[in-house]
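Yeah, one chain of the complex is gone here, protein chain that is, but the others are all in their spots.
Chain naming follows the written order as A and B, and within any one chain the residues start at number 1.
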Amino acid sequence: MTKEFEPRIVGILCNWCSYAGADLAGISRIKYPPNVRIVRVMCSGRVDPSFVLKAFAEGADGVLVSGCHPVDCHYIEGNYKMWARKVMLETMLQQLGIEPERFRLTWVSANEGELFKQYVTEMVDAVKKLGPFQKPVNWMTELLEHERSLGTAVQEIAAGGGVGE
Amino acid sequence: MSDKKLKLGLYWAAGCGGCDVAVLDIDEKILDVAEVADIHFWPIAMDFKYKDVAAMDDGFLDVCFLNGAIRNSENKEVAELLRAKSKVLVALGTCACYGGVIGLANFCTREEILETAFKKTVSTDNPEGIIPQPVSEVDGCELHIPEVYEAVYKLDDFVNVDYYLPGCPPRAELIAKAIDAIVAGQLPEPGSVLLPAKTVCDECKREKKDRHVDEFKRPWELIPDEEKCLLDQGLVCMGPATRAGCGAACTNVNMPCRGCYGPAEGVIDQGAKAMSAVAVTAVSTNLAEMEKVISQVKDPAGTFYMYGLPNSLLRGRQMKEAK
Partner (left out) sequence: MSEEIKIGVYVCHCGSNIADKVDCAAVAEFASKLPNVTVARDFQYMCADPGQELIRKDIKEQGINRVVVASCSPRMHEPTFRKVCESVGLNGYFFEMANIREHVSWCTEDREAATEKAKALVAAAVARVPLQEPLYERYADMNDRVLVIGGGIAGIEAALKVSGGNKEVVIVEKEPSIGGTMAKLDKTFPTLDCSACILTPKMVECAQRDNVKLYTYSEVEKVDGYVGNFTVTIRKKARSVDLDKCTGCGLCITKCPTKDIPHEWEENLTTRTAIFTPFPQAVPNKPVIDRENCRYFTTGKCGICAKVCPTDAVDFEQEDELVTEDFGAIIVATGFELFDPSVGPQWGFGKFDNVITSLQFERMVNASGPTKGKVLLKNGEEPKSIAILHCIGSRDENYHEYCSRFCCTAALKLAHLAKEKTNGDVYSFYIDMRTFGKGYEEFYNRIMSEGIHFIRGKGTEVVERKGQLLVRTEDTLLGKYREVPVDMVVLMAACQPGQDTEKLAQTLAIQRSADGFFLEAHPKLEPLKTATDGIFLCGACQGPKDIPDSVAQGAGAASEALSLISAGKVKISPIVARCDEDKCGGCMICINLCPYTAISYDEEKKVAVVNEAKCKGCGTCSGSCPTGAMTNTNFTDEQIMTQIEGVLAV
């Protein structure tokens, strides 16, 4: 019997609301699944869609971006800008074969520790159901292995998460 | 005399051949090239065999321009061969540099592509449903053809590339300039892209003003104003996220940029950057309205990765089936 699949989810949180909300969850000793690893940015408006793709490319099973509620953004409307990207990114991820449950944009304020727990729990449960995210890069690994078995000279690609730079 | 001449090789891997035509488009400049260089390998123009290349000493060719992506085992084999035989290897054109248009194949599995190509198109006549296999038996003999890979790769996934000259195709002047630079020995740091550091917006003369889009449109839905920025007019233009060098060729003729010259210097994922820049032009404080406007861009992945899917962070679609 193998160990239960424990997804690794990258959480990208804005400093003023969601990161503080996650802090509050801790301060309130609210227990939630340990699967979300948090990266702090000043504003959800800072979140470049490349960060989300980077997380998947590095083997994340899900990405949770969280900012201030609409109207509450510390920088007035950075969260609306992230929302615009999110709308397009969702379609793009779907086209790239990534299930919608693996990416989520939420609003969590500094006093919503419970809500942060809820979002984390929901996401972890959903991703557990999906299983691990399979990088398209796997094709490359398969290919390299195939070539190796043929004994053809192959330029080794640096080990680690990605191929290429 | 002739040993002082540059030894040149050109090869066409998985691509449309447009890059080879672009080389010819340097027109009378080709005579200058002939003056300073001998072409030792150029299958599209002259009859060479792979064995001729294999017979060369390593590093025999001074420069090799390789266009096209790596789609099958033949592409890769020749790429490796040419790498060994060339002092300088230039990835010519977007397919070799970033995967190019044919990289869009990475939205599908190999099986899906072969099924479509050999069974499903309207013009296919294949009653037995035969799909070519790398190895097959014909009259008791084993027949080998190159193996189609699971995905499309860019050249530097397999071999070390010295210079990149993207473009679909690269403008003839840029090729001529590159040859001049090689002849003069004035090449930049290996690994460089032989293009200006700026982006298409820098070369585009249109007036950028509103930076706010109320409605995204497809190019056929309007005749754009020729003075105003196309993005401001609601057309998805990749100009902001695309390396300069083309002279804004598309926007000059009233068509939005589709990103063929690849990402800006240092950008890891051109499509993601372009998408982020385009999406925020529709920002408003009405989430539902924003969703409506942004959803008018029907095929973001296909639009923003039209020329660079194999060069993107994910390289293609996640394939559950490939397990």
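Convention: a residue touches a chain if its C-beta (ideal position, glycine included) is under 8 Å from a C-beta of that chain, and two chains touch if they have at least 3 such contacts.
Quantities reported herein were computed from a predicted structural model and do not represent experimental measurements.
A.B. asks: Hey, which chain B residues sit against the chain that's not shown?
C.D. replies: Interface residues of chain B facing the absent chain: 197-202, 208, 211-212, 239-241, 244, 264-268, 273-274, 276-277, 279-281, 283.
A.B. asks: On chain A, what residues meet the omitted chain?
C.D. replies: Those residues of chain A that touch the unshown chain are 6, 8, 10, 12, 15, 19-20, 22-23, 25-27, 29-32, 34, 37-43, 45-48, 50-51, 54-55, 58-60, 74-78, 81-82, 85, 117, 161.
In the analysis below, only the chains that are shown with their structure count from here on.
A.B. asks: What whole-number Å value describes the gap between the mean CA coordinates of chain A and chain B?
C.D. replies: 30
A.B. asks: Inside the complex, what are the residues of chain B that reach chain A?
C.D. replies: Those in contact with chain A are residues 77, 80, 106-107, 149-151, 153-154, 156-160, 268-269, 271-273, 275-276, 278-280, 282-285, 287, 290-291, 294-295, 297, 299-302, 304, 311-320, 322-323.
A.B. asks: Please give the residue numbers of chain A that touch chain B in the complex, ascending.
C.D. replies: By the definition above, chain A touches chain B via 48-50, 53-54, 56-57, 70-71, 77, 80-81, 83-85, 87-89, 91-92, 95-98, 133-140, 142-143, 152-153, 155, 157, 162-165.
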